[in-house]
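Just one protein chain is left out here, and the rest sit where they should.
Residue numbering begins at 1 within each chain, and the chains themselves are lettered A and B in the order written.
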Amino acid sequence: MNSAIAGLDLLVFFQFIGVAAFAVSGALVAGERQMDWFGVVVMGVIVAVGGGTLRDMMLGATPVFWIASPWYVAVATLFALATIPLVRWGISVRRPMLVADALGLSVFAVLGARKSLELGTSGSIAVIMGIVTGIFGGVICDVLANRTPIILRKEVYALAALAGGLAFVLAQHFGLSAALSLWGSIGIALALRLLALARRWSIPIFKIESSEPD
Amino acid sequence: MNSAIAGLDLLVFFQFIGVAAFAVSGALVAGERQMDWFGVVVMGVIVAVGGGTLRDMMLGATPVFWIASPWYVAVATLFALATIPLVRWGISVRRPMLVADALGLSVFAVLGARKSLELGTSGSIAVIMGIVTGIFGGVICDVLANRTPIILRKEVYALAALAGGLAFVLAQHFGLSAALSLWGSIGIALALRLLALARRWSIPIFKIESSEPD
Partner (left out) sequence: MNSAIAGLDLLVFFQFIGVAAFAVSGALVAGERQMDWFGVVVMGVIVAVGGGTLRDMMLGATPVFWIASPWYVAVATLFALATIPLVRWGISVRRPMLVADALGLSVFAVLGARKSLELGTSGSIAVIMGIVTGIFGGVICDVLANRTPIILRKEVYALAALAGGLAFVLAQHFGLSAALSLWGSIGIALALRLLALARRWSIPIFKIESSEPD
């Protein structure tokens, strides 16, 4: 068996899991806001590809990635729509979703950092692009749902994306192999996110009494 | 009379109607949120050109379309400002607006799909770009007005944009003439939207009891 191809396949499979998980989480937010089926698809697709879209637009890597690879949008559409009967049948998707979502976050953050490096940015910009790829789909989704983005308010979520991107940049800098850089940094991000979930880690809050009514 | 030029003129005229209608709808949202006159202009311009701007940025068709053709922003500014005295004089603009808005939606969706095809995307991406062109100006406007985008919650609106874009892509695929492809698909989108308004068609809602406070 060719391990390079197996590694590639596994990466595609992990991306698939991530796209599906992100799409389901967008669909769940759409359901909480009582959107129609079209809104469910829009929200699912935006969570799945929104971060990478913003990354590509900022980097000038246009047309954005999903225009040449429409399977991202197709998979996100299918899983967003599939969320509707799953919820109606009372099948709880939230708990198994957490692991799938953590995997998606880790894979997207590392691949975002890698794409940024490939386009010639510095390492610090690559880390930022990894974070943008991993979290901004969810941020846009929360904005459309008219609520303050959850990931800006609680939990070690973006920090896991940061750790994954940083690990990849450092691994490349110190000349580790492509495969080790990739899988090692995905593993670091994933471990950090899962530990944060298990131990309920959170980041300190900055709280000001609001000085003006809105 | 040269029918090609007449067709071109009619298309420009329809775009003009669409830009005006979209700008007025943005100005009305600004008024509901008690924005100042500057906000009225910003909201009107965003509804009118926001969707096409996002489309161009995602496709890499930059500078975006209105930078080389400033009449879009000028017309949107004028109609947004004109909304203020119209509303003060008690002239109801909402009902006649619905038809003008439907025309704008149809024209923008089909032209968005056409531009996408011209830039070499697949047909499915062209349909998505048609939807983005037709609806995302309104989505951004609703986000700025701090409410869940209406078109994600009710009515057959985005579906009309989808139908128009899809009809255009199919017409081109089957070799219909440029004029027939254009006007036929605009007609399909317009008919669907007007029928949806007249018969109060809506898309099923996906509703979940919210599991967390926001």
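A few remarks follow.
The working rule: a contact is a pair of C-beta atoms (placed from the backbone, for glycine too) under 8 Å apart; a residue touches a chain by one contact, two chains touch by 3 or more.
Please read these numbers as outputs of a predicted model, since none were measured by experiment.
Contact with the undisplayed chain is limited, among A:11, A:57 or A:93, to A:57.
Mapped onto chain B, the footprint of the missing chain covers residues 27-28, 30-40, 42-43, 53, 57, 60, 62-64, 67, 70, 73, 83-84, 87, 94, 143-148.
In the full complex, chain A contacts the hidden chain through residues 57-60, 62, 119, 121-122, 124-125, 128, 139, 143, 146-149, 151-154, 158-159, 202-211, 214.
Everything below uses one rule, namely that only the chains that are shown with their structure count from here on.
With centres taken as mean Cα positions, chain B sits 30 Å from chain A.
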